[in-house]
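As you look at this complex, bear in mind that one protein chain is not there, while each of the others sits in place.
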Amino acid sequence: MVNWAQVLFNSAITGSLYLLGAVGLTLTYGLSGFPNFAYAEFMTLGAYMGYFVTRQLGFDVYFAFIAAFLASGILGALAYRGVFRFLANRGANKIHLMVGSIALGFVIRYIIGDIWGWPTSTFGIRWSGFDIGPLRVTDLWLALIFTALVLAVIMHLLLTRTKTGKAIRGISSNPELALASGINIERVTLLTWAGGAALAGVAGLFWGAIASISPLLGWAMILPVFAVTILGGIGSFYGVLAAAFIIGLAENIGVVALTQLGLSTEYRMAIAFIILIATLILRPQGLAKAFRRT
Amino acid sequence: MNLGLVVYSLDIIVFIGIFAIVALSLNLEYGFTGLGNFGKVAFFLAGAYTYAILMERTGIPFYLALIIAMLVSAGIGFLVSLPALRLREDYLAIVTLAIGEVLRLVVKTEDSIAHGVWGITVPPAIHWSGMSVLEMRMVNIGLVYFCLILCFIFFQLMTGSPYGRVLRAVREDEVAAEALGKNRVKYKAQVFMLGSALAGLGGGLYAQYMQYINPYMFLPMVTFTVWIMVIVGGPANNWGVLLGAALVILFERGARIIKDYLILPIDPINLQYILFGVLVIFLLAYRPQGLIKERQLETKAIEGVQKWKNRSSE
Partner (left out) sequence: MEESLLRVKEVGKHFGGLWAVNRASLDVARGSITALVGPNGSGKTTLFNVVFGLHKPDEGCVYFNGERIDHLAPHQVYAKGIVHAFQIPRLFYRLTVLDNMLLAARGHKGDGLLNSVVFRQGWQAQERELADKALELLNLLELDRLTLSPAGELSGGQRKLLEIGRALMAAPVLLLLDEPAAGVNPNLGRKIFEKIELFRQRGLSFFIIEHRLEILFDFADWVYVMDRGKIAVEGKPEEVAKDSTFYKVYLGD
């Protein structure tokens, strides 16, 4: 008998994780015009910051989140300023930027691998689990969902009430007008890269806490995160919000379907990939147009 | 002379040959035609696995298995090209990347295909009893470089001809090319199928050389390595790409040798990839045309015009 309540709850978990991961990617992709494959490493760094703070320094897990947020945020800002803006100023086109992001990914991944080693490790934290009615929950999962909700509210307020937020929406939809109206595009872009990467770090930390950590962690997550970004529509926060939970739901219902059909649950990953491929072929602009705001 | 070093060097030479074939195929797609294929490993995998499965289950000769591997890869390339080639470059990159991962996932999960994660052993193509390690390497060099030379000649003829001119036109401005009567869908599809077939050939040669393959040998990192070969060597210059393949493999393997001779604070293997990444970024910034840059097309007719111009300016 399928515990549909658990399936829904698990969808919320997956969706929250993907939302945290995809916000930064969609906004930077929309602003800078290319997919940053090194984004995977922003997530990986977050997970390792958590490991560093909890296992190696012995601090409380809350500090891990702060460390992940800050470290990845700084990395994002450096990546933008030091690599991508540099390449763009030297005349790099979209494919050059993509290859550059792959190269940057190599650099970060192997530095992480050198510092912390290549084999997989875990946080070694026992998350207390308990039952609420038919649901099995852990406080980690609840923290994740809570974080995602808080993020959604903050982003919504940011995008609709603040100058910076409106600037992000403006630059994505009409760059020339944005420039003319005096928005400091450079500052907004830098903030978006830093903020987006910081969120990616937190997402990586959650993923590492839920599963395990290795220097290839980011790459395990990156394709579903891309699927969410594309399905939601590049550059659209609201799109990503919807897409994250749609894919979360699809994956978890998919797992049920796979088990019923007698197929391996390894194919869970394929669900996001198939949605990604289908979206690109059938409706590359994603869901975003369906929402009139960005 | 240290036999171990000789064998290791020959090993490097074989790898350069195999990956040169794959890199040339990407050069055809990206360097000449502008197609950003970030799923190269998918066709490499298809070729490798097709060859492995055929050699495990049937008694056909190895060259037939290689040809079938190429056909299978070309077929998958055709299927992918149908929906994917009309996509914008970044979308094409993401879609090809995703398709590569789906393929790898299927091969990894479905044990009935090729034993999943346990991998599959592949008999070498040419083998005789009592063969030494040295002889094994030499035979492979012969086989791989025979294929490489054929591919290279084919690519040079193709890209140095009017067909190659059309490919460059599609790369520069596909709408203008279309307006001048070139069916861009046809050209892109042909190139993609050929590129996939050659990547499949590389995969087949790889499988029989390694004598064992498993899904973990076909991560996206392979695609990225091949991209770096093309970018470093010189997009749209086949000689450049050969050089790129050689340099990248030497760089990768060289570190392992240095490890035995130098003590460094950083593990040389990690350091090598770090330096690699930094180098690629610098190349993209300061020399995106690669070490050996693209040369203008020179057919006999154009050479004739050049001679006439030189004479008339005297």
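All chains are identified by letter, namely A and B, in their written order; residue positions are counted from 1 within each chain.
Convention: contacts are C-beta pairs under 8 Å (C-beta built on N, C-alpha and C of every residue); 3 or more make two chains touch, one makes a residue touch a chain.
The structure displayed is predicted, hence computed values, not measured ones.
Asker: List the neighbours, among the chains on screen, of the chain that has been left out.
Answerer: B
Asker: Sort through B:A42, B:M55, B:C151 or B:A169 and give me the one touching the missing partner chain.
Answerer: Reading the full complex, the residue touching the unseen chain is B:A169.
Asker: Which listed residue (B:L71, B:M138, B:M158 or B:L250) would be found touching the missing chain in the intact complex?
Answerer: For the chain that is not drawn, the touching residue is B:M158.
Asker: Touching the hidden chain in the full complex, which residues of subunit B are there? Just list them.
Answerer: On the side of subunit B, residues 154, 157-158, 161-166, 168-169, 172-173, 175-184, 190, 294, 296-297, 299-302, 304-306, 309 touch the unshown chain.
FYI, only the chains that are shown with their structure count from here on.
Asker: Using mean CA coordinates as chain centres, what's the gap between subunit A and subunit B in Å?
Answerer: The separation of the two C-alpha centroids amounts to 31 Å.
Asker: Could you list, by residue number, the parts of subunit B that touch subunit A in their complex?
Answerer: Residue list for subunit B touching subunit A: 30, 36, 38, 83-84, 87-91, 93-95, 97-99, 101-102, 105-106, 108-110, 219-220, 224, 227-228, 231, 266-267, 270-271, 273-274, 276-278, 280-281, 284-286, 288.
Asker: Inside the complex, what are the residues of subunit A that reach subunit B?
Answerer: 34-35, 83, 86-87, 90-92, 94-96, 98-100, 102-107, 109-111, 113-114, 219, 223, 226-227, 230, 264, 266-267, 269-270, 273-274, 276-277, 280-281, 284
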